[in-house]
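Only one protein chain is missing; all other protein chains are in place.
So, chain A:
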């Protein structure tokens, strides 16, 4: 029998995600807000550019106008909450019981959920990354200070910007599976992904630097999000940073799988 193919489970999760109005609102409004933020910030710079000192002009980073630390934080909180809600929403309402009666193989349900959330947030992240870049560089090219995707490091930054969304979303799902409570999950997502890492600064203690180098937002801020890397042993390496980006969603996927399989519903 063809019933219960993985494709069917993906379809079910897809319908569940998009049949909630909050999904379209969150993704639509979030994307618009971050792109509008890039436009506003670039226009600001465009207007005040003639008044910049030579020093300011030399230090100017056009990618910062497109996608700043604030944008990164907003994107991670939005995507992390979306990931958390896809699983908390099922547990908190009891819908998980219906879902598991329909598909008793829990690992398949989790795999489908992870896949759909990863794909949707990666797409949203890519649109935001490309959109903010296009808008800001179009404005800044008027002053001749724009960069193009072909310039060194730019593609890496764009990829890292886009990947922040699925990294945060899958981590959020793991937190949601553990806590199964809406408010607690969203608060924990904000704290773990954004608030706590924003206090991290490179220090003289290398063990602390190594610890920080495991945190997505920190490695984005100090490495992956910069087109020109500073050569400093206190800062994370590019390879290490990509590993940190992979580590969190993988760990979260494993946690989600174990928790959902073991717990009574």
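Here is the rule we go by: contacts are C-beta pairs under 8 Å (C-beta built on N, C-alpha and C of every residue); 3 or more make two chains touch, one makes a residue touch a chain; residues count from 1.
Following the convention adopted for this analysis, contacts and distances are computed from a predicted model.
S.K.: With one chain of the assembly withheld, which option in "Carrier domain-containing protein", "Catalase-related peroxidase", "ATP synthase subunit a" or "ATP-binding cassette domain-containing protein" matches that chain's UniProt protein name?
M.R.: Answer from the record: the omitted chain is "ATP-binding cassette domain-containing protein".
S.K.: Just to verify: which one of A:95, A:138 or A:191 makes contact with the chain not shown?
M.R.: A:95
S.K.: In the full complex, which of A:26, A:74, A:234 or A:265 touches the chain missing from this view?
M.R.: A:265
S.K.: Could I get the residues of chain A that touch the absent chain, sorted low to high?
M.R.: Where chain A meets the chain not shown: residues 1-5, 8-9, 11-13, 15-16, 19-22, 89-90, 93-105, 264-265.
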